[in-house]
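Note that one protein chain is taken out, while the other chains of the complex remain in position.
Each chain gets a letter, A and B, in the order it is written, and its residues are counted from 1.
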Amino acid sequence: MIRALAVLLLAMLSLPAAGQDALPPAPYAYTQLEDPALEAKATALMHTLRCLKCQSQSIADSDAPMAGDMRHQVRSRILAGEEPEAVRAWLIERYGDYVSYSPEVSQTTWPLFVVPALLALGALLVLVRRLGRSRADETAAEGDAA
Amino acid sequence: MIAEIGLAALWLAAALAVLQMLAGAAALRSIDGSVHPLAVYARPAAIVQAVLAVLAFIMLLRAFAITDLSIKLVATNSHSMKPFIYKITGTWGNHEGSMLLWVGVLALAGGLLAGFEKRLPDRTMGATLAVQGFIAIGFYAFLLLSSNPFERLPVPAAEGIGLNPLLQDIGLAIHPPTLYAGYVGLSVAFSLAMGALLTREVNPNFARAMRPWVLGAWVLLTLGITAGSYWAYYELGWGGWWFWDPVENASLMPWLAATALMHSVSVLAARDALRTWTIMLGVLAFSMSMLGTFLVRSGVLTSVHAFAVDPERGAFILALLLIYIGGAFTIFALRASAVAEGKRFAAMSREGALVFNNVMLSAILAIVLLGTLYPLLAEAFDARVSVGPPYFNPASAIFAIPMFLVMAVGPLLRWKEDKPARVLFEMLAIATVLIAVLVAVAITGDYPLLPVLGLGLAAALALAAFLPLRGRKLARVPVAVWGMVLAHFGVAVSLLGMASEGAFTEERLAAVAPGDTVKVGDWVITLQGVAPVAGPNWTAIEARVAARQGDGAAVMLAPQARNFWSPAQATSESALLTRWDGQLYAVIGTQTPDGRWQLRVWWKPFVTFIWYGGLLIALGGVLAIIGRVQVDVKRRKAAELGEDRRAGLADLVPEPAE
Partner (left out) sequence: MNASGTPSRLRWWMWLPLALFAFFAGLAGYMLTQEKEQFVKSTMVGKPLPAFALPPAFEGRPGAANTDFQGGKPRLLNIWASWCLPCIAEAPQLEALKAQGVEIIGIAIRDRPEDVARFLERHGNPYTRIGADEISAVQLELGSSGVPETFVIGADGTIRYQHIGDIRPEHVALLKAELEKAQ
């Protein structure tokens, strides 16, 4: 499962950038908000935003400088009173759906939401047919045996 | 020399797989009585093939153990200064080596099947071995033609490049072998299902033969996934134990299919029902394994865990999938309607509950498959989307919640037909516990919905797991039933861990100087100092952190930020402190310009239950295997005794005139 995580770090270090900066992390990259409720909102949001320099990690889990800068943006905006969904929308406006791990219903993602509904319907049909029919046959068989 | 022996062994094994396939197919052509002369070679071919494949793997192990730098794989993945244990485990820490492990397990499973399975009719066994051999050929071809682990370097390397530091861990010793043993072991279930389908032998006898193989593979797969989850949790440095990453899903999908299969085969064995389901699930489980192998190694999906990203190899595996999965599904579509209807049962019955849960498990499998493949589909239309936990969690919960509820009540129901009134007391008890816990948690705080539901369901399931024992003499309960109780209890324990971690985890991030304290949960964490340390192939800065709970004594933790030099890589070594009610997880980061250190600490209540639960589930499976084997042995002994008695009796009593 954990194979060649070097790819992760290589991705962090490589294209298009191939070095590391010397500046410290952004203020809110590694500092939590004072208000626990706001911090909880921010953390919940950060776990669902993608680190763009990593292979597949949320910005909450990544030590890449850009992930830190994104965390700073998230925390600053939530501190300023923005709703988490507004912050998410702000990022999606700039990077597209790719940056959010939570797909929104749209032209490109509608199957993700339609299919579970169809599955539920399908499951219901299968169960009704399999279990319903059996009961009917059961009573029919009993009727024959009587 | 080692490499050449290994390679030769692989080629021979491949040849034997061809023989196995032809011999098995020949057995199919036997028509009552006369056995095709070739058919007798199927079993020996499978057994010798297993020996050769394992030999090839041992040769590669040896090459890594002595760091034979003339072999390309060793030179690119190992280092002479690596600790010995990691030299060994590094054998499968790369594409070719892990593929050899894959093929080795496939051959070994086939060999064990050929050596020990005597209960099936010859034609079915022949068909089964033929299918197993057929699959093996494809993967030998993949190994030998495109991923040769024994390739030599024209000039031996002076030193190896080294193994990824994240893999230099005991987790690599446990996770891949158990995982592969599990999901490649499902190939036996696949072959058996195909064999039964081809020879129209879908019946309880067949199910009884198939069951231990499914259970065995399932237990190993459960262990493999549990080990992988825990390894990721402590190794990656941010305390995540599941991310619905494509590679993780690639191991979960076979597990879901195997769980459904395991229950289905039990019903077929006990009640001669769910015939078509069992065959379909048998085919589906290993198909998911092969699909996972494709997803992980082809590079079509982005993943934190992806390795050997190679579209050409991906194309090879896809071709194999087309042949095997495509072929199996085609034969299923053509033959399945010829499988006779099994015995009837009412909706309110144990079979009914198992059908319900099979449908739920299949729906969850479909959702995981959809979510995993969706980014690929979107990319085909030039859109880029990410599908992660915010989708998978609620979508699978839609089906998981009803499944857990039925799982609580199902084992209490009678076979064939039951009345709700009979289990009313138990249902009320379960419902009471569920509602009580939900209300209690909802009152004490503002927690997210799914973890709260998880807590309630976990409590209800924990009670429900033991209810089947109610009113029975514990000493006389069959071992297999204890297995079921333990496994279901393990699910409850694991669910409790997951929900608890989701709802109650606390995190503290702070820049601290030596002497500063940080509070998390009811722990007081003090940074005492930071000092450089060195290891066999790394240097690190190590923080000495004192953790004190209430009035208790301080416990020292030593998280590190490590730098390996070959290959050059930085890792974060977390420090864990485990108590009965949770785990403290500490990570040291970089130094701020003013000399303070980034310390990140979590208190995760009951998080260890996630993996304890996994172990319990596997243990339950082991008990089930033991229980079935016991029953089998007893039945065989009784049958033999009956035979002897009848033979003795026949000597005394003259044959009646027909």
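The definition used in the following text is that a residue touches a chain if its C-beta (ideal position, glycine included) is under 8 Å from a C-beta of that chain, and two chains touch if they have at least 3 such contacts.
Quick caveat: nothing in here was measured; it's all calculated off a predicted structure.
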Legend entry - Option touching the unshown chain, where B:E379, B:D516 or B:D632 are the choices: B:E379
Legend entry - Selected from B:A9, B:L167, B:A217 or B:V300 as touching the chain missing from the view: B:V300
Inset, instruction - Just name the one of B:A333, B:I443 or B:A553 that touches the chain not displayed here. - result: B:A333
Legend entry - Residues belonging to subunit A that touch the chain removed from view: 15-23, 26-27, 52-53, 65-66, 69-70, 72-73, 91-96, 98-99
Inset, instruction - For the chain that got dropped from the picture, name the residues of subunit B it touches. - result: 280, 284, 287, 291, 294, 298-300, 311, 314-315, 318, 321-322, 325-326, 329-330, 332-333, 336-338, 340-341, 373, 376-377, 379-380, 384
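One rule holds in what follows: only the chains that are shown with their structure count from here on.
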Legend entry - Approximate Å spacing (C-alpha centroids) for the pair subunit A, subunit B: 24
Legend entry - Residues of subunit B defined as touching subunit A within the complex: 93-94, 98, 164, 166-167, 171-172, 175, 179, 228, 231-232, 235-236, 238, 240, 243, 245-248, 251, 302-309, 344-347, 352, 355-356, 359-360, 363, 366-367, 370-371, 374, 377-378, 381, 383-391, 395, 398-399, 417, 448, 507-511, 567, 569-570, 572, 589-590, 592-593, 598, 600
Legend entry - Residue numbers on subunit A that touch subunit B, as the complex places them: 1-9, 24-25, 30-32, 43-44, 47-48, 50, 54-58, 60-61, 63, 96-103, 108-109, 111-112, 115-116, 119-120, 122-123, 126-127, 130-132, 134-135, 137-138, 141
